[in-house]
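Take a look at the structure below.
Missing here: one protein chain of the complex. Every other protein chain is in place.
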Amino acid sequence: MRRLVLAAILLCLPLGGAMGGDRIWSAVVLATRETPAKPVPKKLADFQETLQSVFGYNSFYLLGEKTKDITSGGTEWLVPSKRIYMKMSILETNTTGYRMRIELYNNKDLLVTTEAKLARDAPLYIRGPQWGEGQIVAILKVR
Amino acid sequence: MGDDSSEAAEAGLLRRSRDGDTVAFGELITLHREKIYMQIYMIVRNEDDAMDLSQETFLRAWKSLPKFDGKFPLLTWLRRIATNAAIDLCRTRQRRPQVEIDGGPINADAASRTTPTAFERPGDGIDRADLKARLEAAFDMLSPEHRAAISLKEFDGLSYQEIAKATDSSLGTVMSRLHYARKKLQSLLADLRNDR
Partner (left out) sequence: MTDKTHDFTQWLDGKLPPAQAARFEADPQALAEREAWNQLRPTLVAGLAPPPLLHPDFINTKVLEAIEGDRKPSRPAGNPLLRRLVFAGLASISTAAVITLIFLPDSFRRPSESEFISQVISARAGNPKVSVSSFHTQGDRGVVIWIEGTKPIPASELVR
């Protein structure tokens, strides 16, 4: 009986709904150290603590952002900035997030290829190249 | 010989594309995407728009393949679609300001607009940037139709006939637009000549 119920659960649990409405937000941030520190853009408020503590900078500029619907099995280009952009492929979905392959580019140069499991609302930060006195940080978050 | 064989290859890809072969159509896109992108960019003067319209051009071309009669080269036909799409966009949308952060579908807040730019740094960078800004401002004063004509002539090296076909206009119109565009640019940038 319990097996039957379990089978029913498997049938009915909204695995498709794991994707339903999920979107991936990507951004390119320039992190600098300035005196006085610049106010943090509203859109980066959620990331302020990590950006400050992990990367050691106190001022942040949102150079670009892009939000896209998540399509299973699809390949998407996330182009928050013309220079720093990403190619994303969804490999697997489950109830809590997505396994995906991400390629981060600086112009035509492939900086890094990663296979990562992104849980919903748990960001991925990628430390990109230095720019002048600052640092490029790419952020991805499933929402 | 080289031209003949590439024409034959393109004709083959076109035939297969008309039969619904998307791989063949993908190869046609690869052959012409740079030129189409550059042409559109010269009219709309924005990379994102040029990228979107390039996609739009090829999509329209795919849907209109049955109507393409081969009277003139495929690239010329694509250019015509591209020019129409670019001019349509210019007419219906205000051009975005020169220096802006790409905020995607939602405008970035005020704090994020304060990106340090190359313009803030002293030295040669400012002269080059200033010149470029002057040239772009002058070019932007032309209508999309004039930008199309002058860029196809001066950047792509097309003949009057080719420009006429690519912009679906008469030879006389092409020559008039070139004349006007050159005059306008010269008057707007007359001081550059004196400075150099």
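Per-chain residue numbering starts at 1, and chain names A and B are given in the order in which the chains are listed.
FYI, a contact is a pair of C-beta atoms (placed from the backbone, for glycine too) under 8 Å apart; a residue touches a chain by one contact, two chains touch by 3 or more.
Just so it is clear, the model here is predicted, and its values are computed rather than measured.
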Listed residues B:7, B:47 or B:168, member touching the removed chain: B:47
Residue touching the undisplayed chain, where the options are A:34, A:69 or A:133: A:133
Interface with the unshown chain - residue positions in subunit B: 22, 25-26, 29-30, 33-34, 37-38, 41-42, 47, 50-51, 54-55, 58-59, 62, 101-102, 117-118, 121, 125, 131-132, 135-136, 139, 153-155, 160, 172, 175-176, 178-179, 182, 185-186, 189-190, 192-193, 196
Where the missing chain touches subunit A, by residue: 5-6, 8-9, 11-13, 28, 30, 46-47, 49-50, 53-54, 63-64, 74-75, 77, 79, 81-85, 94-97, 99, 105-133, 136
